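Left out: one protein chain. Kept in place: all the others.
Take a look at chain A:
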Amino acid sequence: MAMDQTIYRELKATPGVWQLGVLLIAFIAAAGGAVLYMEHHGHAVTGMNNQIVWGLPHVFAIFLIVAASGALNIASIASVFGKAAYKPMARFSSLLAIALLAGGLAIVVLDLGRPDRLIIAMTTYNFSSIFAWNVLLYTGFMGIVAIYLVVQMFRRIDYRIVRSAGLVAFLWRLALTTGTGSIFGWVVARPGYDAAIMAPMFIAMSFSFGLAVFILVTLVLFRLNDRPVGEELLKRLGRLLGIFAAAVLYFVAVQHLTNLYAAEHIAVERFLLLDGGVYTLLFWGVQVILGGLVPIALVFLNPSRSSTILASVLVVIGGFAQVYVIVVAGQAYPLEIFPGYEVLEGFHEGVVSPYTPSIWELMLGLGGVALALFAAGLGAKVLRVLPTNLSDANVAAKG
């Protein structure tokens, strides 16, 4: 094992750091106001309805939760797969994973009909419910990754302990994303979900989204403190992102091809792929082309620092669109109680349910993102998790 010569230092409180901190706090405060407003007036002030009970806040939340487990990639590659070049970034990778999960869970909890009853979910477990399993998976992830982060930060520790903690965290994050994907995959009643492939697809999504978020957040923090990041390192991360983005496209293709083969899912596939309006546009335009094919082409055809950055931005945008299509389009597509028969009169029965997100939902979602980023930044400010130098020469010296 290569000796760790990396110097870790807390983030310096530059004016840029302060400005960013204040901006994030403003978003968090706005989200707090939105939560109070929605609590006071009820979810009737949101765009949600009886058909679409999970709206824009859940899209933000699921994106963050999925990205959280993927943000741990760098640490896993370093500890579990022994790639020393990734080791300097492993601490921040672990911290960011915890922060993203906290932001995502904050949104989920605050968007509950009765957030005050969360304590019931944490004290009463119905183990036949995937939600109950997820409560354990999320809290377990927080604890395990926190321990993993702590053992990484010990100055003198047997590296086998770090590797063991990393292995447990890696296995746990696979379980966590399997649990998140299974929330959808196990819903047999909804033709837009009901697919076992959801679980591995969510794992691929987490690899891709998490790495993209990690690249962007790390670059912003390094820029705020004028710390160098090497071009070759970014190209390397870009190539890895391209592979993960391709894996996501592969799973998406298999999911839809499998559904097209099953007669009972053809109608929902037609809705998603052909005549679903905004959902079809989001799927092809944003998820597949902008968030999939373009970043892959960028990092492989024109590898560079800017290509990696742009690809990361596009993967985040495409990933958000993908989660939006999964969550909202899956609910908007009507339940088919009498297939082939037309509803003359009813309460949005048999037709695509309309959904327009409200400003309150957007504020809550953005607040969750801000909370995650603020927590990551605060962690980097008080803990020695960010290396002072990620230049190519420095990284190359570690192998």
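Keep this in mind: a residue touches a chain if its C-beta (ideal position, glycine included) is under 8 Å from a C-beta of that chain, and two chains touch if they have at least 3 such contacts; residues count from 1.
One rule holds for everything that comes next: contacts and distances are computed from a predicted model.
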Problem - Chain not displayed: protein name in its UniProt record ("4Fe-4S dicluster domain-containing protein", "Benzene 1,2-dioxygenase subunit beta", "ABC transporter permease" or "ATP-binding cassette domain-containing protein") - result: "4Fe-4S dicluster domain-containing protein"
Exercise for the section: Return the single residue from A:Thr180, A:Ser312 or A:Gln331 that touches the missing chain. Expected result: A:Gln331
Exercise for the section: Consider the whole complex, including the chain that is not shown, and state which of A:Leu20, A:Leu118 or A:Leu310 touches that chain. Expected result: A:Leu118
Exercise for the section: Sort through A:Leu11, A:Ala31, A:Ala67 or A:Ile130 and give me the one touching the missing partner chain. Expected result: A:Ile130
Practice task
List the residues of chain A that touch the chain left out of this view.
Solution key: 42-44, 48-51, 53-54, 112-115, 117-118, 120-121, 124-132, 135, 183, 186-190, 193, 331, 335, 337-338, 341-347, 349-350
